[in-house]
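Please find one structure pasted underneath; my questions will follow.
Just one protein chain is left out here, and the rest sit where they should.
Moving on to subunit A:
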Amino acid sequence: MAVCVAIIGKDNSPKFFTALNPDEELNYQYKVLSSLDIVEEKLGVGAKSGSDLRELYLGMLYSLETHKIYGYVTNTKIKFIIIVDSTNMALRDNEIRSMFRKIHSEYADTVCNPFYIPGEPISSKPFDVNIKNIMTGTV
């Protein structure tokens, strides 16, 4: 179960942000923001080494006392960030990976919506529900 999911645009501004506990949201925002540093660095290095372009999953970005932060970047430089409680041992790398894939496909669906304007924050209710379901693992 993830505690927070964030979608960050290519300009590093938040497009979607949800946390299971809304009170913690601001705190998570700071965490996500900090982890963007790592994402940026990884992207910069990746461009140089020309490593596998199909691998979108960045792995763990930060392992903090209380939380672990994972990252995933689409080819269009949309960043997905998942924050997981450090105590949560059920989520292994593979689960995180599949969670990201689900989020990615949800995101793709939403972006395909003709009423969505690219670059705008996502404010779709079904999207929110779906992401929440992915977070809680009910999908």
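In the analysis below, contacts are C-beta pairs under 8 Å (C-beta built on N, C-alpha and C of every residue); 3 or more make two chains touch, one makes a residue touch a chain; residues count from 1.
The rule we apply is simple: contacts and distances are computed from a predicted model.
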> Can you pick, from "Trafficking protein particle complex subunit 11", "Piso0_003667 protein", "Cytoplasmic FMR1-interacting" or "RNA 3'-terminal phosphate cyclase domain-containing protein", the UniProt protein name of the chain not displayed?
Replying inline: "Trafficking protein particle complex subunit 11"
> Which one, A:33, A:56, A:91 or A:111, makes contact with the chain that was left out?
Replying inline: A:33
>> Using the document's definition of touch, tell me which of A:12, A:105, A:123 or A:136 contacts the absent chain.
In response: A:12
>> For subunit A, which positions touch the chain that isn't shown here?
In response: 9-14, 17, 25-26, 29-30, 33-34, 36-38, 40-41, 62, 117-120
